[in-house]
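Got a structure here, written out as C-alpha cells. Questions coming.
Of the protein chains in this complex, one is absent; all others appear in place.
For clarity, chains are labelled A and B in written order, and residue numbers in each chain start from 1.
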Amino acid sequence: MQQWVSSSFGDFEEQSTGSKAKGHSSGKHGPSSKGQDRRKRPRVADKGGGKTQSWSQKKKLLEGQTWAERHAPQSVADLAVHKKKIQEVQEWLTFHTKQRGQQPKPHTKAPLLLLTGPAGAGKTATLTVLAKELGLEVQEWSNPITEAFKMDQDTDYRSDFYVKNESQVKQFQDFLKRANRYPALSLVGAQEERTNKVVLVEEMPNAFYRDPSSLHAVLTRFSHTGRSPLVFIVSDSHGGKSNVLSLFPSDVQDNLAVHNISFNPVAPTSMTKTMMKIATAEAAKARHKFYVPSKSTIEALAASSSGDIRGAINALQFACLKGTDSLQRSSQKSSSLPSSWSSTPSSSSSSSSIGSSQWKDRRKQARGSKDDKEDKRLAAIGGRDTSLFLFRALGKVLYCKREPKTASDPVLPPHLHHHDRDRLIINPEELIERTHMSSENFTLYLHQNYLDFYTDLEDVVEGSRYLSDTDFLTCEWAHRTTMRQYSSSVAVRSLVHHNSSRSRCSQDGGTGGGRGGGWKPLHKPEWFEVSRKYRESCAAAKGLFVGHCWTPLDLQTQLLPYLALINVPLKNPGQFSFLQDVTRFSNRKQMRKWPKKLDEKDIDDASLEEDFPSSQSSVTSSQNSRTKLTLNSHNTDALNDAAFAEDEEDDEEIVIEDYDDD
Amino acid sequence: MSLWVDKHRPTALSKLDYHKEQASNLKKLVQSGDFPHLMVYGPSGAGKKTRIMCALKELYGSGVEKLRIEHQTFTTPSKAKIEITTIASNYHIEVNPSDAGIYDRIVIQDLIKNTAQFQQMETSAQRDFKVVVLTEVDRLTKDAQHALRRTMEKYTATCRLILCCNSTSKVIPAIRSRCLGVRVAAPSIAEITQILQNVCKKEGLNLPSELAKRIAEKSERNLRKAILSCEACKVQQYPFSADQDIPEADWEVFLRDTANHIIQQQSPRQLLEVRGRMYELLTHCIPADVILKGLLRELLKNCDGQLKTQVTHQAAFYEHRMQQGNKAIYHLEAFVAKFMSIYKRFLEEGFEAMMF
C-alpha cells in the first residue's frame, strides 16, 4: 500500500515542477514501486534517443532526455495535432468530468474513450495536455513487472496482501476498481477539480491480446460500476488497426458506448513548424553542439517521418548535431546509386558496420534531402520504419511505377529484348518486409488483384505461372520458413516484370495510375473464405451422411449431387438444408458476390486463417480449446465478481491504516 | 433413406453380377480358413466395398450386417484429441484413417492395437480374428503406411486387414507385398446395362434398353454413378422414354459452362470471371483436382490433335503442382491462362490459314 501512496506523492511532485509532461501517477496496483513508473514498452522515442546518444560517444545531452521528451507540448497551443481533434477530445473530457462532478449519478454507464491512430500522432500528448488544462488527474495503468522483480520486492511483509501469482488480468481489474473508487490521495487536499480524474490505459496487459473477451468482461463490469472516464490509447503501428479491431470489435464498442476518436498522422506543415521551434530553441541553448538545419532539411525530415512527430523530433535531434553534416553528404552520395538496389536490406547491413539504427537515421537523411519529385516515395520508404499499409503496398506492386533508364544501365542482348524494362522504383523485398505480412498472405492479395492490371493474355500466362511457382516453392513443410521470403519475392518480381503494358516509365511523370487505366479498386482475397467454406462443407458432409461410409470424393461429387436430384426422404432437416446449400449453383452472373473491397487502412485480418494443409482436425481442436478457454475465463470472472464486494471492504481498511502510518 | 444404390447392393459373393471368377476365388479363400490381409483396389464405383462386405459376410455370417456407428477418440503425442467415426459390427470395424489428416499414423496404430487385443466376444465364432477395413489407404501419409506395415505383422494372429484403395501407386511396396491384391476392374458398359435392367425390374419399372445403354455410357463405367443417374431419370420422367435427357449433377453442368466461358473468350477479364466460377465450384465441395480434370475434358473437345497433346501436358504439369502446393487456385488459374493463350494462338492461326 505504501507504494501507491508514495507514487501519488511522486505524482504530486512531478505535477508541481512540471518537468515531465508525462507525469501521470502510476497505477495503484500490484506490488509496484517507483521503478514501475517507467514505461516498460520500449517506445520509438526512447529507443531512438538512446541509440543516437550512444553513437555520439555519449555526448551528454541535457538531463539525458531526448528532445522529444524535453519538448513535449505543455499547452494546447503547442500541440501539433489538428485543432478539430483536440476539440473533440476536450469536449468529451469536459462533458464527462464536469457533468459527473456536479451530479454524481453512479449508475449511468461509465464513459469510455478510445484514442487510435498511428504512433507519434500525438494521442498521449493531447490527452495529458488537455487533462492538465482541465485540471484533471490522470491515473495510468502500467503493466506490472515480471515475476523476478516482484520476488525482490516480496521481502516486504506487506506484499502478503497480494496474491503472489496474481494474473495481469486480475491486477488490471483491481486497478480499475481502485482507480474508480478512490481518488488519488494527494496532500494538496480539497481542491475541487482534483477529485476529477481520468483513468488512462495505454499498455494493455498481454493477456488481453491473447483473449480479448476477458477485456470485454472487465470493461462491461467497469461500465456498470465505474464513474471515472476511462481512456484507452491504442496505436495502430503495426499494419493498421489490427490491435484496435481485435481488442475492441465494433459490437463491443457499441455495447459499451465506447467513443472512438481516431487521430491522423501529424500534418507535415504543423510538424515543420514544431520542429523549427525546437531546433531554434536548442540551438540557442547549446550553440556549440547544435546548429539549425536548413528549412528544406526539416521539411524533408517531416515528410519522411510520415506523421510520426516523435520520430521526426528524434531525427531532428540527430540532424542538428554538429559533425553529422559530412555523414549526411556521404549518405546522399550513396543514395544516388540505383535506388532499388542501394537500399536492399543486405547491402545496408554489409556496408555499415556502425550499427543499424544509425544507418536508418542516415537513410532518413538521405531520403530527406532528395527533391520533392520523389516525396511520394519518401512517404513510403521514408524514415519511419513502421508498416506500409497493405493498400499502398499492393498499389506499388500492381501499378509498378518505373523511372527512365540511365545510360549506365546494362543493355540486354537482342534475343532478350522482350525482357527489357525500365528501371523499377520500388524495391520488392523491402516492400514485402514492410507490409508486416506473411508472404503467403501478401501473395494471395496480389493474386486476387493482379488480373485487373493486366491487359495482355500472354503476360497473364507468365504471371500466373510464377504465382504457381510461388506456391510450389513453399510446399515442402520443412523448408517453408526459408522459402517463404523467396516465394513472395518471386511473386512480386514476376508480377511486376511480366506486366508488359507497364514496362516503361509513364510519360506524365508518374501521377496517378499512368496509362494503366486509372484507379482500380483493390479486393481482399477470396481464397480464405473459399477454402474455409470448402473445409467446413466437407466436414459437414461427412458428419451428416455418416452412415454411408463413402469416400469423401464419392460423397461430394456423386452422392450429394444426385441426392439433390432424387427425392428420397432424408433423415433430418440438417441434411436437407445442407443439400440445398451445397448442390445448387447460381449460374447467373449477377448472383455472384464480388469480393470485399480493400480499404486504405485495412490490414491483413485474415492472417489468423493460415490454412493448415490436411490438418482439419488440428484446426477444429484448437477452436475447441479456444472456446474452452473463454469458458474458463468466464467462470473465473464470475468468481471474481463474488469476491468483488469483500475485496472492496478490505481495501478500505487498509487504506486507512496506511494513511495513519504516514 | 434407401437409394437404389444401397437397396440393390448384392450381399453375398455368389450374387455378384460380374467378376464372377474372382468372387468364387474369394469364396474359396474364405472357406480355406487361411485368410490373408487383402488389398482391394480398383477405380471408383467398381464395387470394391460391395465385395469387401460380401467377403465379410461369407466369413462371419449375417452378423456383420448389424452395423453401428461409433465415435472413437485418439490422443496425439501433442495431447490433441482427434475424433474418428468408425462403422463397426461385432466382427469387423471400418475406418477411413485419412479423416485424421496428419495424425493418421496414430489412428491406425491405436485402432489396430485395440481391435487386435480385444478378444472375440463370442467364443463360438468360427474365426479367431477380427477384421479391420481401412478405406482410402492410398491417401495415407508415408509415415502411416510404414506404421501400418509393422502393425500388420505384429497383430497378424488376431487381426486381419482389408485395405481399400483406388490405386496401388500410392501404397508403398512393403504393404503391397504383404497383402493379397484383389483387383476390381470397372464393369463393362454391357454389364452396367444389364445391372440397370435388373435393378429396374426389381423396382417394377420398365427400362428401355436404349436408355439403359445411354446411361451406362455416360457413367464412364462407374456403376454407382450409373445407378444414381438411373434413379434420377426415374424421378425426372416416368415412364421412361428411350431418348429422355439424363439428368446431370449441377456441378457438372456448371463446370461445362465454365469451360465454354474459356472457349468463348480469352482475356484477363474473362480469366477473372472464370476464377470466380472456380471459387464457386470449390465452395460447393468440388475438389480442385476434379475441377481441373473436368475442365480438361471439356476443353479438349474443342481442340484438335496437336493441341490436345499440348493442353494435356500443361494440365498434367499443373495438376502435379496442385497436389504439392497449398493453394489450388494458383495452379488452376495458371492452367486456364495457359490454355487460353494456346487456344487463342490456335484460333488466330486458323483464321490466318483461312485468309490465305
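The rule we apply is simple: a contact is a pair of C-beta atoms (placed from the backbone, for glycine too) under 8 Å apart; a residue touches a chain by one contact, two chains touch by 3 or more.
The rule is simple: contacts and distances are computed from a predicted model.
Taken from the listed names "Ras-related protein Rab-21", "Proteasome subunit beta", "GTP-binding protein yptV3" or "Replication factor C subunit 2", the protein name that UniProt assigns to the chain not shown is "Replication factor C subunit 2". Taking every chain of the complex into account, the omitted one touches B. Interface note: of B:Leu3, B:Ala147, B:Leu211 or B:Ala328, the residue touching the hidden chain in the full complex is B:Ala147.
Only one residue in the set B:Arg183, B:Lys202, B:Lys218 or B:Arg269 touches the chain that does not appear here, and it is B:Arg183. Across the entire complex, the residue among B:Leu3, B:Leu29, B:Ile82 or B:Cys233 in touch with the chain not shown is B:Leu29.
Those residues of chain B that touch the chain absent from the view are 25, 28-29, 32-34, 36, 41-43, 46, 146-147, 150-151, 154, 156-157, 167-170, 176-178, 180-181, 183-186, 220-221, 289, 292-293, 296, 300, 305, 308-309, 312-313, 315-317, 319-320, 323-324.
Quick note on the criterion: only the chains that are shown with their structure count from here on.
Only residues 440, 444, 447, 451-452, 454-458, 460-461, 463-465, 467-468, 470-472, 474-475, 526-527, 530-531, 533-534, 537-538, 541-542, 546-549, 551-554, 556-571, 582-587, 589, 592, 611, 613-618, 621 of chain A touch chain B when the two sit together in their complex.
Taken in their complex, chain B has these residues touching chain A: 1-3, 6, 44-45, 49, 69, 80-83, 85, 87, 94, 96, 99-103, 135-136, 222, 224-225, 228-229, 231-232, 235-236, 247, 249-254, 257, 266-269, 271-273, 275-276, 279-280, 282-287, 290, 318, 321, 324-327, 329-331, 333-334, 337-338, 340-341, 344.
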